[in-house]
Structures are given as structure tokens and as C-alpha cells.
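Below is one structure, written out as C-alpha cells; the observations come after it.
In this view, the complex is presented without one of its protein chains, the others remaining in place.
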Amino acid sequence: MNPQEVRRLLEQVRTGRLKTDQALARLRHLPFEDLGFAKIDHHRALRLGYPEVVFGQGKRPAQVSGIVRRMLGVRGSRTNILVTRADARVYAAVRRVAPRARFHPLSGSIAIRRNRAITGKGLILIVSAGTSDIPVAEEALVTAELMGNRVEAVYDVGVAGLHRLMEHRAKLAAARVAICVAGMEGALPSVVAGLVGVPVIAVPTSTGYGASLGGVAALLGMLNSCAANVAVVNIDNGFGAGCFASVINHL
Amino acid sequence: MNPQEVRRLLEQVRTGRLKTDQALARLRHLPFEDLGFAKIDHHRALRLGYPEVVFGQGKRPAQVSGIVRRMLGVRGSRTNILVTRADARVYAAVRRVAPRARFHPLSGSIAIRRNRAITGKGLILIVSAGTSDIPVAEEALVTAELMGNRVEAVYDVGVAGLHRLMEHRAKLAAARVAICVAGMEGALPSVVAGLVGVPVIAVPTSTGYGASLGGVAALLGMLNSCAANVAVVNIDNGFGAGCFASVINHL
Amino acid sequence: MNPQEVRRLLEQVRTGRLKTDQALARLRHLPFEDLGFAKIDHHRALRLGYPEVVFGQGKRPAQVSGIVRRMLGVRGSRTNILVTRADARVYAAVRRVAPRARFHPLSGSIAIRRNRAITGKGLILIVSAGTSDIPVAEEALVTAELMGNRVEAVYDVGVAGLHRLMEHRAKLAAARVAICVAGMEGALPSVVAGLVGVPVIAVPTSTGYGASLGGVAALLGMLNSCAANVAVVNIDNGFGAGCFASVINHL
Amino acid sequence: MNPQEVRRLLEQVRTGRLKTDQALARLRHLPFEDLGFAKIDHHRALRLGYPEVVFGQGKRPAQVSGIVRRMLGVRGSRTNILVTRADARVYAAVRRVAPRARFHPLSGSIAIRRNRAITGKGLILIVSAGTSDIPVAEEALVTAELMGNRVEAVYDVGVAGLHRLMEHRAKLAAARVAICVAGMEGALPSVVAGLVGVPVIAVPTSTGYGASLGGVAALLGMLNSCAANVAVVNIDNGFGAGCFASVINHL
Amino acid sequence: MNPQEVRRLLEQVRTGRLKTDQALARLRHLPFEDLGFAKIDHHRALRLGYPEVVFGQGKRPAQVSGIVRRMLGVRGSRTNILVTRADARVYAAVRRVAPRARFHPLSGSIAIRRNRAITGKGLILIVSAGTSDIPVAEEALVTAELMGNRVEAVYDVGVAGLHRLMEHRAKLAAARVAICVAGMEGALPSVVAGLVGVPVIAVPTSTGYGASLGGVAALLGMLNSCAANVAVVNIDNGFGAGCFASVINHL
Amino acid sequence: MNPQEVRRLLEQVRTGRLKTDQALARLRHLPFEDLGFAKIDHHRALRLGYPEVVFGQGKRPAQVSGIVRRMLGVRGSRTNILVTRADARVYAAVRRVAPRARFHPLSGSIAIRRNRAITGKGLILIVSAGTSDIPVAEEALVTAELMGNRVEAVYDVGVAGLHRLMEHRAKLAAARVAICVAGMEGALPSVVAGLVGVPVIAVPTSTGYGASLGGVAALLGMLNSCAANVAVVNIDNGFGAGCFASVINHL
Amino acid sequence: MNPQEVRRLLEQVRTGRLKTDQALARLRHLPFEDLGFAKIDHHRALRLGYPEVVFGQGKRPAQVSGIVRRMLGVRGSRTNILVTRADARVYAAVRRVAPRARFHPLSGSIAIRRNRAITGKGLILIVSAGTSDIPVAEEALVTAELMGNRVEAVYDVGVAGLHRLMEHRAKLAAARVAICVAGMEGALPSVVAGLVGVPVIAVPTSTGYGASLGGVAALLGMLNSCAANVAVVNIDNGFGAGCFASVINHL
Partner (left out) sequence: MNPQEVRRLLEQVRTGRLKTDQALARLRHLPFEDLGFAKIDHHRALRLGYPEVVFGQGKRPAQVSGIVRRMLGVRGSRTNILVTRADARVYAAVRRVAPRARFHPLSGSIAIRRNRAITGKGLILIVSAGTSDIPVAEEALVTAELMGNRVEAVYDVGVAGLHRLMEHRAKLAAARVAICVAGMEGALPSVVAGLVGVPVIAVPTSTGYGASLGGVAALLGMLNSCAANVAVVNIDNGFGAGCFASVINHL
């Protein structure tokens, strides 16, 4: 039952075709989302520029391209589309239905950009520690861009070579939100957070071996950050970091 | 806004004092629980005989007795009252406001029985492995009794002495629901579940030392039970097991 | 020594062919199961409608079809047969010996339905959170159906979009037992348990990555549920949840 | 060596009193912070309204009051002062040097408010699940208030009783940043994040027992949130959540 | 129903007072232990010399002395009695009912020796690594002695000072069973097992700090021993090691 | 320097060709094993009948067969040879150099029996819980047999179906040492240890999924056994259990 | 901006072409490394003889050979080059651009030796426990050699056969730094550290199964070493151990 139906019901009450008690009974079982929640949700999606997202992992090429085709078919929609964790075969299938789709091979992200408006207020800066953290950083970058943000990335600035980080002091100073992507000891967010005055979103990665425990070491390090402007998302969750940064950047 | 208010709103629509659009707008912001959820919730509490529960841990005697006094003051209520994880000083305070309150010192449970009707359909049997598991078993027992069930308990029947368990075969056969309380290796539920055809609720306890890891060993053992009529609640959660058993026993 | 033999022994005592002491000595070494345990077990299987189960994981197609052929050959048996964790090649082999076998590809379950009687008393409702939880939900569904229950399923109702769950309020209200299947944060059972008055069986899944720790995060979340009508089975154990729900539903 | 000294050095070069090589040598060993970093840091503190913080845990009353007295003695400073994890005896000592100090006994926070300007742009809403989560929620609240934010709190709205959360829909809709404090299964942030379009900062608490593993269960649940506008801080870290929310709210 | 009752039943069958079918029915419900299991159990206790054991932890002095008094009162019994994890106050209470009780203060063991026969076939040698491992070693020693074994102990022979271990080569060569007690890295059993040809029972202790994780490091080390004549018991389980060694030594 | 060389050195002292001090200096640097340790070691190997063992995992067929050929070439040796964790290809290579080699495909063990003497004093009984535990049980069986023991095995006797275990009471009673192999909840050793009076060696297996944590659940269960005649070896360590049992059985 | 540029800036100040204030402003934003840090870094690289390192894992043959070709092209450089975790295909590609490259197949290391000077002051001795620890030991060996050290290795000297270790007492006595590589219980470093007076670097390996937890058992064992001249690096980190030993050996 949608708002139109509620209006109709009220009309029936007004014109006496429906008794008060009957209307009351029907309203009681009104499905939840008709009362505006879905709307709020929808509203938010529009305002924040959430892309349509297809989690590609475990889906076959034809499945993904089918979903994308359906998304593209929604009349009037200009929402961006993001496919995560895809490979070259999935991309080949998607490109057949979306020739403008662009593939980011390191992260396996496919981006279909239909709306290039920059709606975020400032710069989102992505800083990553090692070469093997770049796929996660790239996923964050693509996600934040598709959500209407200006994004820049600084790669390969680990804490054991501070001078490399310091070269980018100007960019750090310019960022409105920072995302720090690091595996192994996960110390980068603390260092960066000490250099900037903005929110730092820490993304641990599963980079490493042995005592890195699949990213748990980096995760724990980040949760224990001695800097107070750091918050953490799940291991390898570039997508989540990109979203969270964008939500902040649209405030 | 409660149902009376919704009815009044509908009356205003019927009599023309409120426009359809105005009514629609107000309905949209209708608080959720007015639509019957709280009611369902209430209903269920009545039907299942949930006691009023005060989690005693960390509360001072005066706080607990204050809460109990307020519960007793609700006119017409005959709901039973359970205070968990209390000590003798809390009990002394509660007895001043509820002279009939009864203390179960092993589990630290205080029971105020105002409704002795047996509403559960069968017998709930509680089986525990070692002496140190009895406090948790007793908490389950008191909880299930206050929820209107017939409950019996068999203590000290560990798996390394099967003959002690076998002596109680008749009781096992009579139970409609079984609760198995065990620490250390947590093997009792599997053995019991192989002897009965009813649901077995497994409660791991923090009994043990070293590799018992505060009950985690028993918890893992129970989750890996090779019997298919076993489900598990949190470590030391006698209250939860008693509730779950009672909910089943009232079906 | 089976009951017939015990009877014969008693006859020999009665007729004096066997001395009391000799009989006593032989009874002492009576194998356990002759005393009715296996029988009770058998009885229970019949009453609860347990299907014959072949755990398919790690077995070759020919092995599985061989076991199934033997099961089908038991004269007079109408027990249903369930093969879990099978793939298309196993199914092909099974269909050769059981042409009516039906394959559920998401969960890899093969069902051979020889007895369609509904013996469970109410509806078992299966609720799952994400697309990747569906295989486990389906295993629970097929298991519960083969055990003689009416089962319905509601998929893709995660806690971050409550309105989708609320659309199914009517089904929730109709269930006698609920099974909640969820990975990641495993919050669904708590929310569902707050909306219904029946037992909720929580099944954590290994869905997720990073800090999901192969389903341990969801498992811990469910064990810590703040709702008292929740109990938990092992990660990905759709089969166990289906059995446990059926055992309750046959009470 | 501060900027004034660098300027003096440059003057000496200009006037020929210092050779280029000598100047170069001295610049090479220039302490880092002289180059403006400390300044940026200082700047940020002023702009964001960071309070002066004394971590009270493990400090004796006289130590804490001594530190506070020194802070109060800095001429011209109007920065707020926060003492965390203090008890009544520490508060007694602090009140002697700061008569206007206010004690928040649940969280053990002492607040000395010297600057009541509201510099944050919107409302920070703190939502907590159970009674035992309130200390952590209060620490977040006091922290965010001392940093110049308008803060409101909604307590005791667990996910197993959604209607209680729904009663506060208006406040949820009004928040610019939300902080969710929850122990046990830690499901609250996911549910709240599905209802609002703003950043949700999740704070796991060590509330619970057994499989809550001292808050690790809640922490894992929050890291695995299926909502993309959630980020997480350390267990019981109300202070960090308050800071992070304030940093966002000052963007 | 004990053997006497079974005999009586058989007599009734013989004399015709009981029908075969009636006897069969009653035999079917025969409690398990009547069939000899308890007896076997009893037998074994006698043969192996298991002492009567009171686990003292968490019991009040009066409780322990009460249990001991009852044990001493069993007519004709000469079984030894062991109270574990007791303190001086418990010992004072026990001595009042058992003047010959002897206290081992390091391990908190109380031994009441009523049977000094050596029934074990060889020497049990206990080897421990550090001073803080001695309490656990002593518990093993007292236990094995009370079970009728000749026991010797070699303390403070850690693997980082091999020469101290080598001084005791003669004793190592003389042992029929060895018990190795060690915390921290738990390497002692591997080294000892390489020097002897007999079973080595490894007991990890909770000695240590930090990464010893309460004895888990030592436990894991021992389970991974590269020597094939090592088996492991729970952390700090001196009692279990003493029993296991005695069982072997009585073969 | 071997004993012959020491003898020669002493001769040189006796005949005056070497000064006492020179001899002393050379003796000081005497390699350790020359002093009899290697001998003791060798002695033990002979007495206990340790087979020559090739750990096959990760070795190529040609490597394994090469090692075996060298072992077979030692003149006069009649020691048995065991290759663990081999596959059919390794077996094919080994059979070419050792035509009598026998392959046990479940455990991947290859046995070359050159000495069939039974030197162990009693029966080693291997009891395993589920079908998937058989490979580990078989490795223990082959190992113990090659070490000169009489071994029997009882498979598929889980604790949820006690009657199946009870059928084998006679064998249990006959064993001098028992090995219990079980995955999942690992409860079997406790139950068996309660039925026998001999040492029970518990072998956890990695059988299971989810909360079995690769065998850790079973391992913890066994370490926490409430029976005192149980000791534990590493997960899946059938070889170690077979050795340990044999060492006991040769006492 | 490098030192030359700073010098130029100072010259401009001296000659009046640049105002003091302008110079001050530009100096403030001076990139960090220009101030000598990179130099220190560079210096150290030269002095310690750090090789150029390519982490081969996850890189394709062409990528690795491309990087190596670029390294070789740096005019005048005689730094050694190390490729870690490569396979035969990577080696084939590298050999095409560096014909003198040498492959160490066990560890997958490729060494290109352009500078054979021994700059380390003493002997680095590498001791490893089992055959499967050799790859990690070899990685340490190759790394330390390429850094200009004299290195020797002693393999297969586990703690359960001390005599094998004792045979190498002379080498132990000759070492200036020792590296101990061991999986399973990780006891070797404690034993070695007790025999030598030099720093012992412990490298746990992921050798083992079950309770070795991928090397965590060995890691914990080493961290808990009772010897005070032991420090630990990450699991399987032969490269790190080689570097750390070389840094010490160059002091």
C-alpha cells in the first residue's frame, strides 16, 4: 500500500464509503515502508549520490551483465553503476551491454559513469602504504568518484620512510576527508591523523603473511590508534571506506 | 499517537474537519509502535508468561529493591518477578519490599512468584555435568519455573561416568524439552541428544581452567555436536536457556 | 543378543534348563543396544520423520549413488532421502538410480521424496539476510521439508533495510518456528526474535570477508543476542537448523 | 629553532654575517616542528575546539588536580578541560582547584567548561543499546559537548525492541552525525545506519559475558556491518567516538 | 535394580511367579549400571589405586573437612585421600578431622595417606623448568604418590641451560614414565623426550606473561613437539598428569 | 671423535705420547654424542621398534623412492619402513624399489614390513568417531603395527549413538592402550576413558566446518576432558598417537 | 628541493635577489627529505650494503625482469640485487637480462651479485630445525650474503636430538650472530641461545599442521623464550632475519 492508496483510503473515509473502524483496521496492517521510510531511504540515495552497486564476487559474467542491463533500462535514471570484484571476463560481458563501462583491473572494479556532477564539498585523499595495498585503495577511489566526489590518491608512502609521506604535505593539508589504506602493521592512519585535522578513515588490508593473520594485525593496530580522528572499516573494505568518506564529504 | 488518536484523526477526516492531505501527512509520521507492534509484543509476554526480569549484576541493593517495588505496584499485575545474579545483601533489600521473595543462593536468583499456573505443556528437564555447573543450571531452572513450566533437574552426570546418566533414563524419556549444562569439554548435550527425541538446549559454562578458555572450549564443543537436535546459547546463560525452553514448551 | 534371545533365555530359566546364576551371568554381559536403546532411537526416527541422510562432501558420485541405491532397496521403507553438499555430477549419478530425485543447485542438496505427509504442526519460516546466505537457507528449507514440515522462506531482508523485513510481518506472525540465516554481523535473529513470540534458530554463515573470520563474527553476534528466544547452531549448518526446527515443530 | 630563528638566520645570510655553507649546515639539522607542523597542529586544536584531556586512569587524585591546576594557570586560555575515567576522590581533589568542575559519575568524566561556544554545525545524536552501555555513551557525550557541539542522547534502544528505536525517529532524522554505542551482538549501528543518511560511528562496549569476549563480539559485528555509512572505534572508546564525531561536525 | 534384584527376578521366572513377557519388559528398563559397568569402574579404582579426590577450589573449609570426614568414615576403606587447590585455612579444618593429613603448601595439596603400598611398577620422574612451575609439578608428584607410585622430581632445568638437565641423566635413564612441567615456550618435553625412551607427559603451565597467553603458548608448543613420545594434558593440570602417569605405570 | 678415538687418546696418555694437559684440552671439546647419547638413542630405537619414517608430504615420488631405496640398502637392517601422507604416484615409485610395499590409500601410508615380530605386550585399540576420521585412525593403526604391536580398530562410534560404542565393550575391556580419534566436538575420549582403566590417547581431527576451527574445537574438548586417563596429541597426528601408544605398550 | 636548491636559495638571499620573508615561506614548505633524512637513509644503505630487493610474490616474470633490468641500468651502481619468492619461470626471465643471476630453488631467491666485498665483521650462523624449515633458512642465508656477510648454515638440528646440535658446537662458538629457524614448537632458539653468548634472531616458520596454527605456535614459543639473548621476527621472514643479522654484524 503506497501513499496513493492511503490517500484513497482517506478519501473513502471522508466520503463515508469506509467506516472509521474499517479504516483503522486496515491502517494497522499498513506495511512499514509505505509510511515514508523507503522514501527517506530513496531520498538519501539521491542526495548522497550512492551508485547502484553489483557485488561481483562469485557471480558469472552473464549474471553481472544481466543485472547491469536491467539497471541501465530504468527510464530516466542517471545513477552511476559500480561493479566490484570483477575480472576481465566479467568486464567483457558488461562492456557488451554498457560500451562506456570502464575497467580498473587492480581492484577489479567496473565503473559506468552516467552522472559526472561533483556533489561532494571537498577533496577526498586516499593514502596507501605498499604496492599490494593499491587494489583496496583503488576500490575506495572508484567508489568515492562514482558518488560524486573529487578524489586524489597518494600511493606507496609507508611509515618506515616518512620523507615520502612528507612530500605530499600539501595534498594532506588540502583534504577534507582522508582514507588510509595499509596492511602489515597498519600504522599509517595514526601518522597521517597526526598531520591533518580532518576525519581519517582507516582501511586495514590483508596484505602480509604470518603474524599479519590475514589483516587482523593491521585491523587491531588501527583500532588502537593513539590519534582521536581515526575510525576503522573492515579488512579490504575499500568500497565501505569510499562510501563513508563520501557521506562525510556531502555533509 | 495511539490507536485512539488514529481513530480520532479518521473521525476528523470523516466529518471534514481535517483534509485528506493533512491526514496523510500526519499518518506518515505515525510512530511505529502505534501500529500494533508493541501490542504483539505485549500479547506475547502475556501468553508466554515471561517474568519481569531485573538483571542484578552491578546494581546496588537499593536500586534493585526500588525496581522491584515499582513492579509490585503495577495494579492488577500478577506477573512473576525474577532478579538474576544477586547476592545476599540484595536479597535482604528485596525481602523488605517483597516478603515472599525466595532466594536461590547458588545462582544468586531471587524469585517472586505471584502466578503459579502451569502453562507449559510438558516437562523441562535440566541435566548438568559437574558440581560447578549447578549455579547455571539453577538459573535455568528458576527462570523456566517462573515462566509457568514444570521443571526437574538431574545434577552431576558427566560423560566420563555414563552409568550415572543412565540411571535417569526414565526422566530423560519423560522430558518435552531438555537443557544440558556443562563446562570443560561440553560433551554432555551430544550424549543426551542421542538418547532423547526432543530439543536439547546446550548451555556451556565457564567452569574449568587453562584450555577451557573461560567456557569457549565447551561452547565450541556444543556448536560442533554431531547430534542434530542440539542448539546452543551463550556461556553461563542459564536465563536464556530457561526462556528458550519455555518458549518451546508453550508451543 | 536381541529381545528374542532374552525371551528365550527367560524361557530356559522358567523351564529349568538354565540356572538362575548362569542366566544372571549372561545378562550381565548383555550388549547395551539390545535393551531397547536402538529401538527408542528407531522409534524416534519414525515419529520425527528424520530423513535418511548422506553427507555428500568428499564422496565420489559412484559412492553416493551406491549408498542411495541401497537405501532405496530397503523393502517397505518410505523414508525420505537427503544428500547434502553434492554437485551436478553427483546428482547425475543419483538420478540414474533414483529418477525422481530433485536437485537444489544453490545448496547442493538432492531430495528424494517418498513420503509427502505433513507431520509437523505449524509453519517453519526461514528468513535470510543476503544473497550469499541463500545456499545455507535452502539447505535448511529442503531438510525441514523432507522431515514433513510446511516451510516458507523470505530472502534478502537484512537489518540495514528494515522495511524489507517489515513487508513480511504477516508471515512472521504465522510461523510456529523461525530460522534466521545471516552472515557478516549476524544481527538478523535479534531483530526477528523481537518481532515474534516463537523459537528463533540462528544460523551464522561464512558469508563475508576480513573481520567476518569465516563466520565467527556472525556466530558470536548470535550467541550474544539480547533476545531470549534465540538459540544458535554451527556456522553454515543449514541441515542442523532444519532438523532442530522440525524437532520443535513435531512437539 | 622557531620561525623567528630561521628568519634571523636568513637575515644573517643576507647581511653576510653567515656564510651560505654555514647556513645550509644549520638548516639541515633544523628540528622538524619548526617548519610549521606543530603550528598546523596547534591551529587544528584551536579550530576544532579539542579540549585539554587528562586520562585519569591510574593517576592519583593529587596528580590529576596538579595537572588541572597547571592547565588552568595558562594565561588567556579558554580551552575546556576533560578528565576521563576518574572517581569521586579524584573529583573531590579537582573541585578544590576548579570549583566549577562538573562530575559525570557513570562514565567517571570531569568536565571544566570555560568555553560554551557551539562551533559544530549540526546535532550529534548518541544512541545506546542497554543500561550498561550508558557509561561509554556518556563519555562520548561529555567529550563532544566540551568540543563545542550540540549533543543529544537516546538510551536503551536495543534491536530486539525496534519500536523503542522508532519512537525516536524524529531525532534520528535531525542528526548530522550519529554515535551508536552497543555491547553484546553490536547490531544497533547497522539498524540505525539503515534509517539515517549521515555518518554512523559505532562504539562496541565490553558489556556482556561469555562469548562477548570482552567486547570483541560487538566489535566484529560492527566491522561487518552491512551498512556502508558505518565506521568503528575501539571497544569502550567513548572519548574517541566523541572526538571523531566532533571533527566531522566541524567540517 | 541391582544384581540381587535381577537374581530375584530370575528366581520369580523360574518359580513361575513372573511371566516371561513381564520379566522381559522389566529387564528392558534395567538401569545401565546394574549390568556391570559400575563394577568395572569400581574394580579399576581398586586396581589402579585412584585416591579419593576433593577438588578444593571454591569450597569453604567446613565443606572440605565435612567431605573428608565422610570419606574417612567408610568402614574398611584404606583408599588414600587427596584434596587439591586448598589453602592453609582449609588445611587447618581438615587436620581437625584427619590429624595425619599432610599439607603441601606450594601446590595447595592435602594428602591423607592410609595405604603406603607401592603398586606402580617403576619410577615416575617429574621434571620442571622454572621456579614458578613447581606448584604444578608438586601437584603431579603428590597425586602420583597417593596412587601408589615411586616418584622423584627434578626442578629448575630449563632448556636455555642444558647442562643443568644433563646433570640428571641418570635419573632420566631410570624413569619408566616422565612428566615434564613447563610454562613460557614449553620446550622442555621435546628435549627430555629426545633423551629418554619412555612416555613423556607434557604439562603446560600458566607461568609467564604477555605472549604466554595464560599458558596457551606452552600448550601449543607441546602439542607441536617434534618428538613422538610426547602427549599433553591441560594447562596447570598437575593432577591429570599424575593420574595418567600412574595409569601407565600400573600397566 | 668416537669411542674408538677416545680409547686411542687414552692409550696415548698411558704410553706417554700425549700429555695429561693436552688430553684434557682435547676431551673438553669432545663432541657430545660421542659420550653415549647417540648410543642410548640408537638403543631405544632398537628396543621400541621405531620404524624408519619418511614424511611424504611435499616430497616428489622420485625423492621418496630414493630415500626408501637407501634405507633398504642398509645391510642387515630389518627395521620396518613407513612413508606417511603419500599418494598413489608416490606409491607407484616406491613399489618399484620395494615390491612388497603396501599402500593404505585412506591415510596415504605406505608400509614396508620387514620385521613381523610382535614386541608390544598387549592390544592397542583404535576407536574413531566418524567416517571422515578414518584416515587419521588408519595412520595410527599402520604406525602402531609397524612398531610391533597387535592393533584393532573400531570405526564410526560417535557419542550421539552410544549403543554402537557399547557393542564393542568386549574389545574395550581387552585393550592395554586405547587411541580415540574424533573431530567435531571431540567427546569420544572422555566417554571411552570412563569405560576403560587404561591410558587413552586422544587425537583430534580437522573434520568438521565452521566452529570446528580446523580441529581446534576437538582439541580443546579433549584437553578439557573430565576423565583423568586421557592425554592429547596434535590435530590429525595419527602417527604420533601410534608411536605414543606403542611406547606405552612396550613398557 | 634538494640541498643544491637550498644552497641556491641561500645564495639568492645573500645577493638580495630573494627577500627574507619569501625565503622563509619557501623553506617552510620544504619537502622533508631534502633536509638530510633521505641522505641519512642513503648513507645507511651504502654502509650496510642493503641489496636492492624485488618482492617477487604475485609479480609476473616480465614485471620482475623489467624491474631488474632498470636496476642494472643505473650507471655506476654495484649494489647487489635480490629477488624473493620467485619461481623457475621468473628466474628464466631474469636470467635473460642478468645472465649471472643465480637461483636458489628451495627459497625461490634470485641473487645477482655485483659486489662481493665482505663488509660484515664476523660470521652469521644459520641454524634450522627440520627439512621443511630450509627454504626460510636459505632466504636468510642468501639475504645476509648479498649484504656482505660471511654466512654458514647448519640444517636439521631439532631439539629432540640434541647430539646433532652438539656436533656443531665449534661453529656455534665461532658465530658473531645466530639466526634460528624453526617451526612446530619453536624451541630451537632457546636451546641455542643457552649455548652461545651472541644475539640470536628467532624465525618461526609455518611448518607443521593442526595446532601449529600456521606458525603461530612457533612464534609464541620464541617470544616466550626463557633466554634473554633472543629476539623474534615474523613467521617465515627469512629476509628480515638476514637483514637484522647483517645490521648487527656491521656494527
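In this document, chain identifiers A, B, C, D, E, F and G correspond to the written order of the chains, with residue numbering beginning at 1 in each.
Convention: a residue touches a chain if its C-beta (ideal position, glycine included) is under 8 Å from a C-beta of that chain, and two chains touch if they have at least 3 such contacts.
Given the structure is predicted, the values throughout are model-derived calculations rather than measurements.
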item	value
Left-out chain, listing which of the shown chains it touches	A, D, E, F, G
Candidates G:Val13, G:Ala86 or G:Val232 - the one touching the absent chain	G:Val232
Residue among A:Ala62, A:Ala92, A:Leu106 or A:Ala160 touching the omitted chain	A:Ala160
From A:Ile67, A:Leu82 or A:Val216, residue that would touch the chain that is not displayed	A:Val216
Contact partner of the left-out chain, one of A:Gly120, A:Pro135, A:Gly148 or A:Gly186	A:Gly186
Touch list for subunit F against the chain that is not drawn	3, 6-7, 10-11, 13-14, 16, 20-21, 23-24, 27-30, 32, 35-36
Contact set of subunit D toward the excluded chain (per top definition)	29, 31-33, 37-38, 41, 58, 204, 206, 214-216, 219, 234-237
Footprint left on subunit G by the chain that the document does not show	37, 40-41, 43-44, 47-48, 50, 121-122, 173, 176-177, 194-199, 201, 219, 223-224, 228-235, 239-240, 243-244, 247-248, 251
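Everything that follows uses one rule, which is that only the chains that are shown with their structure count from here on.
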item	value
Inter-centroid spacing, subunit F versus subunit D (mean Cα positions, whole Å)	59
Cα-centroid distance, subunit D relative to subunit E, in whole angstrom	55
Multi-partner residues of subunit C (each touching 2 or more other chains)	29, 32, 37, 41, 161-162, 194-195, 210-212, 216, 219, 223-224, 234-235
Touching chain combinations (by label order)	A-B, A-C, A-D, A-G, B-C, B-D, B-E, B-F, C-D, C-E, C-F, D-G, E-F, E-G, F-G
